[in-house]
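Reviewing the structure listed below.
All protein chains but one are shown in place.
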Amino acid sequence: MSERVSNRVFDTVNIILLAVFVLICLAPFFHIIAISFSSNRAVTSGDVTLFPVEFSLQAYQSVFSDSSMIRSLGFTVMLTLLTTVMCMIMTIIAAYPLTKKKLKGRKFFMFIIIVTMFFSGGIIPEYILVKDLNLLNTIWSLVLPGLISPFYLIILISFFNGIPESLEEAAEIDGTSQIGTMLRIILPLSLPVIATLSLFYAVGRWNGFQDTLLYITKEELYPLQLKLYQLVQNNMITDLTRNEGPSAGIRAATESLKAASVVFATVPILIVYPWLQRYFVSGVMLGAVKG
Amino acid sequence: MSGTVYLRRYWQLYALLVLPLVYFIIFKYGPMWGVQIAFKDFNFFQGITGSEWIGLDAFREVFQTQDFYKTLRNTLMLNLLDLLVSFPAPLILAIMLHELRIRWFKRLSQTILYIPHFISWVIIGGIVYQVFGTQSGMINNVLMALGFESVPFLTDKDTWLITYLATGVWQSAGWGTILYLAALTGINKELYEAAEVDGAGRFKRIRHITLPGLKTTVVTLLIINLGNMIAIGFDRPFVIGNKAVMDYSDVLSTYVYRTGLESGQYTLATVVGLFQAVVGLIFLLGANYASKKLTDESII
């Protein structure tokens, strides 16, 4: 009886704590949405907290009527898909052999991969490399340099390691090749982590723009985050812009336009996770196989 | 086993590795010659190879600067606090989510908890100011309405640490749970059912089933985290920090940004980067070794 009571107490406290944290996580996003629907006056005066003040759709009208934003969204979706698929394939084919303790040279390979987590050549040689490979101003300059994250690779290896070797041995005795084992045994059992890492790669690419600042000068290859960054950053006073003085008639974006752009650039990637969650459920059933 | 037999048997594994290794060699080791900037008086127009060698001069200069030690200390301090607070947060959150029995609430909260990860630091900075400001921040408005003194969350360096940690947890805890939740799917449901039959309480089940199921993931992340003790992102300390709390908020990344990159002094930036890389690698290998001895888990 007391067990049941303590269970109920546990559940209630758990739900309340989570609900509070959920609200805290949601509030700033609500704030941004509220700003995007508010008038310029209300925003500059700081009247907007969680609900729109002087409701206005103007910001969204300008976002959606800007064909470069729409085109950029299309490009970003394509770029993210391409990156995610390629990164995932590369990470998987790197991770699987490296789980084999009997693979000779495994530690050496691991070492040279881990070294790259810490040492890098810096932006100048990286730029020269991309330039010499003739990748500047192509989509590949945003895909190839980041194909494998050593960090995600290590995570994938550790998940692969968690799969009982008996399953693989059984397959090998049946005469399945190693690649066959990987495809037919390991991958189906690893859907949750593969979904997770795909999400990580996708979000990383979606949110990343530092490389585009250097490698892309063609507007049709501007990802959404770069446009967003320019919108948010370029109107800010920085050490760089201070010396311009108030000379040029530079059009500054209003706060609500910035907020609407943030929403526009964030919502598409936000819905990826709920969609991926199905793989987390199927993983649970597969987990039972392990016994 | 002879070499040929070995290769005939395992060639597929090597075949799989070829592309990834080529990738690492071209894109990661390819630009590595840039590291020599640390030992050169870098001239933009003679390029990296053409610039003059200066030996360890740049290292000597960096190691003589008092700001270097201050920012190094702050980096370690903030990372250590993060390790104590921000590292366990997603683990706890993941377990809490895992224990939820209401399916819709579980899915909904998972989805919402990771939203903060998508809000860029520039925007978070503005919001933090509105929430934690001394004069007109929301929290202080409430405190003052209740008759308390206002708390300088952002301008007093000790209370600032709380703000720094809180925003870190807020921004990354939900995101961090995703990996743990993926790991939790690997736990056999029958174990929980058996435990229930045995009458084991919730905490007992968490301790004996959930946590062991997460052990590998936790250890892997911990090792990587320890390897990153000396590295620190730029945005969070820069955006959350301000001039009043520079004694704590100024870290290696912000220091390098100011003294190196913004002033076009790539040599200095590379020196600090190289120092961080060497120390980081040692930390990681050390953590890996210790973990192997203590928990039998390791990443290499």
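Points to keep in mind about this one:
In this document, chain identifiers A and B correspond to the written order of the chains, with residue numbering beginning at 1 in each.
Everything below uses one rule, namely that contacts are C-beta pairs under 8 Å (C-beta built on N, C-alpha and C of every residue); 3 or more make two chains touch, one makes a residue touch a chain.
Assume contacts and distances are computed from a predicted model.
Missing from the rendering is one chain, named in UniProt as "Aldouronate transport system substrate-binding protein" (options: "NADH-quinone oxidoreductase subunit H", "Methyl-viologen-reducing hydrogenase, delta subunit", "Aldouronate transport system substrate-binding protein" or "Cytochrome b"). Within the full complex, the residue among B:Q36, B:T159 or B:Q265 touching the omitted chain is B:Q265.
From the set A:N7, A:N40 or A:T176, the residue in touch with the chain omitted from the display is A:N40, counting the whole complex.
Summary of contacts with the chain left out: across B:Q12, B:T134 or B:N188, the touching residue is B:T134. When the whole complex is considered, the residue among A:A27, A:I163, A:A253 or A:V272 that touches the unshown chain is A:A253.
Screening A:L129, A:I148, A:A202 or A:L276 for touch with the missing chain picks out A:L129. Across the interface with the omitted chain, chain A contributes residues 40-41, 44-46, 65-68, 104-105, 108, 112, 123-124, 127-129, 131-133, 136, 213-214, 217, 219, 226-227, 229-231, 233-253. Looking at chain B, the residues touching the absent chain are 1-3, 6-7, 14, 21-22, 25-26, 29-30, 33, 43-49, 66-67, 126, 129, 133-136, 154-155, 242-244, 246, 255, 258-259, 261-266.
Quick note on the criterion: only the chains that are shown with their structure count from here on.
Chain A and chain B have Cα centroids lying 15 Å from one another. On the side of chain A, the complex with chain B involves touching residues 3, 6-7, 10-11, 14-15, 17-19, 21-22, 24-26, 28-29, 31-32, 46, 49, 90-91, 93-94, 96-98, 100, 102-104, 107, 109-122, 124-126, 128-129, 144-145, 147-148, 151, 154-155, 157-159, 161-162, 177-179, 182, 192-193, 195-196, 199-200, 203, 207, 228-229, 232-233, 239, 262, 266, 269-270, 273-274, 277, 280-281, 283-284, 286-288, 290-291. Those residues of chain B that touch chain A in the shared complex are 6, 10, 12-17, 19-21, 23-24, 26-35, 37, 48, 93, 96-97, 99-102, 105, 107-120, 122-124, 127, 130, 136, 138, 170, 173-174, 178-179, 181-183, 185-190, 199, 201-202, 216-217, 220-221, 224, 227, 231, 262, 266, 269-270, 273-274, 276-278, 280-281, 284, 299-300.
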